[in-house]
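The complex appears here minus one protein chain, its other protein chains still in place.
Chains here go by letter, A, B and C, matching the order in which they are written, and residues are numbered from 1 within each.
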Amino acid sequence: MEDFDAGREITALRAGDARVGAVAMFIGTVRDLNDAHAVATLTLEHYPGMTEKALAAIVDEARGRWDISDALVIHRVGELKPMDQIVMVAVTSAHRGEAFTACEFIMDYLKTQAPFWKKEATPDGPRWVEARGTDDQAASRWKGQGALASEPK
Amino acid sequence: MEDFDAGREITALRAGDARVGAVAMFIGTVRDLNDAHAVATLTLEHYPGMTEKALAAIVDEARGRWDISDALVIHRVGELKPMDQIVMVAVTSAHRGEAFTACEFIMDYLKTQAPFWKKEATPDGPRWVEARGTDDQAASRWKGQGALASEPK
Amino acid sequence: MPRTITLVYLARLREAFGTGGEKIELPPEVGTVSALTHWLAARGGAWAAELAPGRALRIAVNHDLAGGETPVATGDEIALFPPVTGG
Partner (left out) sequence: MPRTITLVYLARLREAFGTGGEKIELPPEVGTVSALTHWLAARGGAWAAELAPGRALRIAVNHDLAGGETPVATGDEIALFPPVTGG
């Protein structure tokens, strides 16, 4: 899947909206070392159909919780190498507090709710990345304010 | 002062560092309405000499508090118009938590500690923007972990 | 009347089961996600191993994350996968 240009995406996201005063953005990139494993390539698998629905639900949830102008999520799939861009989340708002919070919320939920899986090619062979407890903890911070409709019961 | 290209700046910031897994970024932009005043142009004044020192001190403080790879602050001065970019903060780190937190910290401190002042041209004439109590509150969140050396005693 | 559903296997489960999915006829006693995974685990081998109690497993019914009590009905697309690791 094609790479993205963060600057161009942000320019498009806030184009024509002079109420926007704040843009918060996050980019996730491939590290050459993960959990003490050297990473030669990283392959991202997803679940076509559900992926789009899950990302849209996460963005809708953020829109419902905070006063934001717009939000964008781009997630690549396929084979990537160290330093490649994996994911981008951008949120525009009148004020920076909402932009930062909604951006971090979207990333935390994406990490635990969106159907993507990472497989690393390492010197010891291929390895499916294990989910991190710290990601569940990060996502659970947001639970107090109402849960995602798509969460497991 | 010349505009910046956020995508290019981020690419340069993380270039060659394969330990980076996370980039958090913030861009502040000119709104056409501020505190119920229509804004035709916004003029940013700074204090040459102190500005560079204050921004460097804020970035150093963030480096000392969190495990980040690199950080960048760009702040424009001079006359800007609605939708123009004013400021950009970007932080790279191995992990997203540190990147987000350090980026928000730098913005909060910049808003209260860095010598920049905004003057708006409005239909009722020029108007110096007043400091917001919410900005002081945002900056005070970080006090518990030790204060900036350059803070007023 | 046959109760046909589509099963989708993703990531580690796709590799363990050696297939990306299958169409099956639901037996009459399988009415929930939990009953379905028990029934699949009874196939033994990789099925028993990957669907054993205590293995982290996520299930989506028609592209929404589901719990054990979620009903399973004719025509559903039911996906089994490990906890997600994107981002």
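The definition used in the following text is that contacts are C-beta pairs under 8 Å (C-beta built on N, C-alpha and C of every residue); 3 or more make two chains touch, one makes a residue touch a chain.
All values reported here derive from a predicted model rather than from experimental measurement.
Asker: Just list which of the chains on display the missing one touches.
Answerer: B
Asker: With the missing chain put back, which residues of chain B would touch it? List them for me.
Answerer: These residues touch the chain not displayed: 28, 44-47, 49-50, 53-54, 75, 86-87, 107, 110-119, 128-132, 149-153.
The definition used in the following text is that only the chains that are shown with their structure count from here on.
Asker: From the C-alpha centre of chain B to that of chain C, how far is it in Å?
Answerer: Taking the average C-alpha coordinate of chain B and of chain C, the gap between them is 49 Å.
Asker: Any chance you could list the residues of chain C touching two or more other chains?
Answerer: 87
Asker: I need the residues of chain B touching at least two other chains; which ones are they?
Answerer: 96
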